[in-house]
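The complex is shown incomplete by one protein chain, all other protein chains being positioned as in the whole.
Chain lettering (A and B) follows the sequence in which the chains are written, and residue indices restart at 1 in each chain.
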Amino acid sequence: MSEKTALSVDDPFAAALAMEDVPGRSLWADAWHRLLKNRAAVHSGAIMGVVVLSVVFGPMLLPWEADFTDWDHTSTPPSLATGHWFGTDAVGRDILVRTLAGGRISLLVGLVATLVSLAIGVTYGAVAGYYGGMTDRIMMRGVDIIYALPFMFFVILLMVVFGRHIVLIFVAIGAVNWLDMARIVRGQTLSLKNMEFVEAARACGVDHHAIIRRHIIPNLLGVVMVYVTLTIPQVILVESFLSFLGLGVQEPMSSWGALVNDGAQDMESAPWTLVFPAVFLTVTLYCFNYIGDGMRDALDPKDRL
Amino acid sequence: MKQEGILRHTGTRFLGLIPTLLVLITIAFFLIRIAPGGPFDSEKVLPPEIRANLDAKYHLDEPLLQQYFRYLGQIMSGDFGPSFQYKDWSVNELIGRGFPVSATLGGLAMLLAFVVGTLIGIAAALRQNTAVDYSVMGVAMLGISIPNFVVAPLLILGLAVYAGWLPAGGWDWSWQRMVLPVITLALPVIAYIARLMRGSMIEVLHSNYIRTARAKGLPEHVVIRRHALKPAILPVISYMGPAMAALITGSVVIERIYSIPGLGSYFVQGALNRDYTLVMGVVIFYGVVIIVLNFIVDLLYAGLNPRIRYDEAQ
Partner (left out) sequence: MALLDVTGLEVRFDTPEGVVKAVNGMDLSVAAGETLAIVGESGSGKSQLVMALLGLLAENGSASGSALFRGQDLMQMTPRELNGIRGKHIAMIFQDPMTSLNPYLTIEKQMVEVAMHHQGLARDEARAHAVEMLRAVRIPDPEERIRQYPHEYSGGMRQRVMIAIGLLCEPDLLIADEPTTALDVTVQAQITELVGELRQQRQMAIILITHDMAAVAEISDRIIVMYAGEAVETGSVEDIFYRPHHPYTRGLLASVPRLDRVSDEELQAIPGNPPNLQDLPSGCRFRDRCSQAMEECLQRPPLWTTGGGRTSRCFLPMEGGYIAAAEGPNEPGEPVETAEVRDASAAGPGDKRREGAA
């Protein structure tokens, strides 16, 4: 970035003064490096990697299925001898495999509901921010109104009204969580829209759709990525909330929330039924929060919280 | 000049509440009516005449739109109607029983969260990047991440069952029974406020006007108390609205775990039993509570931040 002007080519100490150029770095590379320096985020990423791998591949490697009842070993504490490393519950189901299988559901809901949230939020926010004016005001007023409502209650209502179908869970949770994303995207779009390079594109006659596609959306990616990472734990939390209340995924599918609910019933006599799913759930949420925080710091160091 | 600004500000905000309320009522109404199956389906099968009588009594045989306007009219006069589930009770009475409990729980939790969260956040900010700061923030992150239905059983196990210091649940307005639920409910909000306060305070402490205050030769504690505290706490005040909504949401689970007869419990029961009027009533009631509380927080914020008043008056 600093270039030195030599006095003249044949000058005796042009050599002494010569300096190399510092190579430039793209914004993304910069952000990536900053993220890697954040130890908490890196460790969290590693832990999440382990969790995801064990959740995806673990149940395939274990000798039991999640709903297999081992009548010889009901309510046994964790032990290597019985092969039930996390113990069993009251009807003899292996806690380890149930935890991992439950993880699949929790993470799946997390991912899909977040994508639903993303789709709705980004579209809504980008449209509001881009068109601005009255459209923006009306749309954001709508967001304000909905934001003020106790949406957990609506989700519960939805679950009760329409039954506990897993697709409905994706949609319901996603539909309830898009508000923050919409607000952020709208704010970002508004400031992008007013930046010079968009004005320049308009001056060259590029039409609205192309501008949105080529200029606005790539620049939204950063902010969107941060909020996706922060939405996933929120969504997982909502799902486990519902499951805890008995309104989540239907049997025989189970999620961490449902497992915690089951475990809480027996926590005095068989605390391991509570502890293992609870730990997995907590660790996942914890790590996602750190990763999201790290990404937010990496993409905009001035935004530190 | 300034007074006009405040009045206009209050007035605008107040008027803005009405559409919100309307939307709330409408969504809740149509949502629960869309449900297949009515309120009496889950009970024993009733002979058709009795069924028809019941439907007529509760106006369920009228067209949906008519029921809606009838209901709207009822709400305006403050009557939420009779409960379908608890036959001898009206929804108003049920809310009257449950709300004081939930309000006490929520109010104490909010107070605890605000006081503790703010203090922790300020302490961490003043010791930025020290061991104290990192450990406190790590714990705060944990507080945000652990769901309250995980904390509650653990607390109950530890403090009630094994140590026997506190009762494990129930509600009789004694302080012992309040301790665990209030703490469990407040925990995530304490954590969030702590992080928020810390970040805000750090940012304020780096601002130019704090540098000016120091250059004036004022002692550091005066600089913090008089110059830094008010600007730093503004984001926390803003957060109070969503915080209360979060507490209301959390109370649903807390009341369940600790067997507390609050409004959240009634709601869940009502939802499971298709008690239309009760569910609607609770949703609308809580909605109104949240809206009013948000309004108060807005006013508080405007009171503290002179720039808002100025902008509105323009």
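The definition used in the following text is that a contact is a pair of C-beta atoms (placed from the backbone, for glycine too) under 8 Å apart; a residue touches a chain by one contact, two chains touch by 3 or more.
Predicted model only: the values in this text are computed from it and were never measured.
Residue-wise, the contact with the chain that is not shown comes from B:L218, picked out of B:L112, B:L142 or B:L218.
The residue touching the chain not shown here, chosen from B:R8, B:H59 or B:R226, is B:R226. Residue-level contact of subunit B with the missing chain is found at 207-209, 211-220, 222, 226-227, 230-231, 304-307, 310.
Basically, only the chains that are shown with their structure count from here on.
Each chain gets a centre from the mean of its Cα atoms; for subunit A and subunit B, those two points are 24 Å apart.
Within the complex formed with subunit B, the subunit A residues making contact are 141, 144-150, 152-154, 156-158, 160-162, 233, 237, 240-241, 244-246, 257, 260-261, 263-264, 267-268, 271, 274, 278, 281-282, 285-286, 289-290, 293, 304-305. On subunit B, the positions that touch subunit A within their shared complex are 16, 19-20, 23-24, 27-28, 31-32, 34-35, 141-142, 144-147, 149-150, 153-154, 156-157, 161, 195-196, 198-199, 202, 241-242, 245, 248-249, 252-253, 256-257, 267-268, 271-272, 274, 279, 282-283, 286-287, 290-291, 294.
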